[in-house]
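Then we have subunit A:
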Amino acid sequence: MSGATHPLVCRDLSISFGGVKAVQGVSLALPTGKVLALVGPNGAGKTTLFNLITGNLRADAGEATLDDESLIGLKPWQVARRGVARSFQDLRLFTHMTVRENALAATERGSWFWQTGDAKARAARVEAALEATGLSSLAESRAVDLAYAERKFLSMARILAAEARIWLLDEPASGLDLASRIRFAALLRAATARSVTICLIEHNLDVVAELADEIAFLDRGVVLAVGEPQAILRDKALAAIYFGERVA
Partner candidate 1 sequence: MTAYLANLATLAAIFGILAATLNVAVGYAGIFSVAHAVFFGLGAYAGAQLALLLVPDALLAMLVAALVAGGLSLCLALPALRVRGEYFVAASLGLQMMATTLFTEAKGLTGGMGGLVGIPRPMVLGFEVPTLALALAALVLILLATWLMARGSFGRTLRAIRDAESAAEALGKNINAAKALAVAFACAGAGVAGALFALHMSFVNVESFTLDQSVLVMAMVIVGGTGTLWGPLLGAVLLLSLPAGLSFLPFIPPTEIGAVQQIIYGAAMTLLMIFRPAGLLGDMRTGRKA
Partner candidate 2 sequence: MRLSRRALLGSAIAAPTLARAQGGDPYVIGTLFPLSGPNAEYGKVFTEGVQLAMQHAQSEGMLRRPLRLQAEDTQALPQQAVVGMTKLVNVDRASYVMVGFTAVSKAVAPVGDRAKTVMVNGGAVGPDLAGLSPYFWNTIPLAHLETREMLPFMMRRNLKRVALVYVDDPLGDAILGILRNDLPRAGGQLVGSFSVPRTAQQFGPVAARIRQTRPDTVYIASFGAQQGQIIKGLRDNGVTVPLTSYSAMNLESIRNLAEAEGLLFTSQQTDFAAGDELTRRYAADFKARFGSDPGTYNTNYYNATRLFCLLAQKLERENKEVNGDTLRAALLEQKEFDLVGGRASFDEQGSMTAAIQINEVRGGRVNTVTG
């Protein structure tokens, strides 16, 4: 489970907050060019797992590697520069900047007064990202003035413009209407076709069934099962946990 077939691998990742084991011994591997869905009830540790990978939290134990290189101890921006992009459940857009500036900011990584590299190529990437997310006509609107679905797509446009190989998406499709969901699915398909590796957290099982190539089921910080979507979704025991009918 490593190297060429699985660029991002977690091994025995654990963290606890004040005695509560939020994530314990999680091992997962993201297959190249596939969509892995993280499923589980609230508080299962899905977002915490993202935070461990991206360096927002420091694992108590275990490892996360990208192309066999450890990510542990790296700062979030260092992880990002290695090609891992993420979205947030609450989006965290650059609210007072325009749509174009939001995407443009995603292409600029230098912290110095100016950027190195090809400015034209960056601008082209921004236009392509806006085109793909259907935001071209809104390019000069401020993020704060967008409608809900448009904001979600702007969050995706930033990730597109960032040109990452690994996408970690936190509930990217929640609250989208059917038409938007179809556009969203197309966006992911196009990405996986370019060998982008995706991991998404999703509550809507229809969306999961439609998009995921593989499902990992988390509960109380533990991976209970990993496998084909149909197998996991049909598992009665897992369904009981998911819908809150816990067995002691």
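Keep in mind that, in the parts below, a residue touches a chain if its C-beta (ideal position, glycine included) is under 8 Å from a C-beta of that chain, and two chains touch if they have at least 3 such contacts; residues count from 1.
Inclusion criterion for the candidates: all candidates are chains of the complex that A comes from, given by their letters.
The structure presented is a predicted model; accordingly, all values stated were derived computationally and were not measured.
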item	value
Chain touching subunit A (counting every copy) in this complex, out of 1 or 2	1
Candidate 1 contact footprint on subunit A (complex, rising order)	54, 56, 75-77, 80-81, 85-86, 88, 92-97, 101, 104-106, 108-115, 142, 144, 158, 162
